[in-house]
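Of the protein chains in this complex, all but one are displayed in their positions.
Order as written gives the chain letters A, B and C; numbering starts at 1 within each chain.
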Amino acid sequence: MTVQPLSSEAIAALAADLPAWSVVEGKLCRELRFADFSEAFGFMARVALAAESMGHHPEWSNVWNRVTIALTTHDCGGISALDGELARRIDRILG
Amino acid sequence: MTVQPLSSEAIAALAADLPAWSVVEGKLCRELRFADFSEAFGFMARVALAAESMGHHPEWSNVWNRVTIALTTHDCGGISALDGELARRIDRILG
Amino acid sequence: MTVQPLSSEAIAALAADLPAWSVVEGKLCRELRFADFSEAFGFMARVALAAESMGHHPEWSNVWNRVTIALTTHDCGGISALDGELARRIDRILG
Partner (left out) sequence: MTVQPLSSEAIAALAADLPAWSVVEGKLCRELRFADFSEAFGFMARVALAAESMGHHPEWSNVWNRVTIALTTHDCGGISALDGELARRIDRILG
């Protein structure tokens, strides 16, 4: 299956639909802050499950209670529908 | 450090202080049900962090959205203060 | 998709193909022992990823360095091809 990058109109619509995310340098990004490392890592474990299930993985970093996520689709060189779907799953994990 | 088993009076006091837990066959037990496997495993990752930090680990099992935990202190052949502390940390993870 | 239980002949063939596993009370079972809790939990995190990806989850328990896994397919009341596939993935994780 070939993944297509979204058009700039489609990315704008996606961003409007995902208010906690922003588009930065061609990636769909969200920064999160938790109570402590335990809460951050419990979240990361759940994101790992979602990502592996989709076969689509985030670029992400963590320092103690902070997690930064950047979603892009390397195969197509831009933001694809897969990134929108993973962002939605991450939002659902956050409840 | 030698860990002492709690007296039956101390275990009764502990159980009274931890209403979600019950004492079954010399173990402090709690059964949990989550929305799905993801939520259950995110919780398990956090319990793993707490347990490893304490150097005191649960007997636990998981089937999809269910997690069963039994706490006992093998070194002393019964419930010790460590089990009470781990139970309290687990309760705090559950919020 | 309906999952069918394997015939007893197919289960025998599966068990022959998976020498580290045994069939106990209608479940495909394996017991593992690791160096410590850290190694056991690192393994469990990887099994969690495999299981969630398949949408097929183990019955499993852990006590410190020991992990016990029992695979069965609740929807069909027996061992199915999904259990064989998850067992193979677990064997690959173990290297």
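The rule is short, and it goes like this: contacts are C-beta pairs under 8 Å (C-beta built on N, C-alpha and C of every residue); 3 or more make two chains touch, one makes a residue touch a chain.
Given the structure is predicted, the values throughout are model-derived calculations rather than measurements.
Within the set A:Gln4, A:Ser22 or A:Ser61, the residue that contacts the chain not displayed is A:Ser61. Residues touching the missing chain, restricted to chain C, are 37-39, 41-43, 45-46, 49-50, 93 (touch as defined at the top).
Seen from chain A, the chain kept out of the figure touches residues 37-38, 41, 44-45, 48, 51-52, 57-64. Residues 45, 48-50, 52-53, 55 of chain B touch the missing chain (whole complex, contact as defined above).
Throughout what follows, only the chains that are shown with their structure count from here on.
For this pair, chain B with chain C, the centres built from the Cα atoms lie 25 Å apart. One finds 34 Å separating the Cα centroids of chain A and chain B. In chain B, the residues that touch at least two other chains are 37-38, 41, 45.
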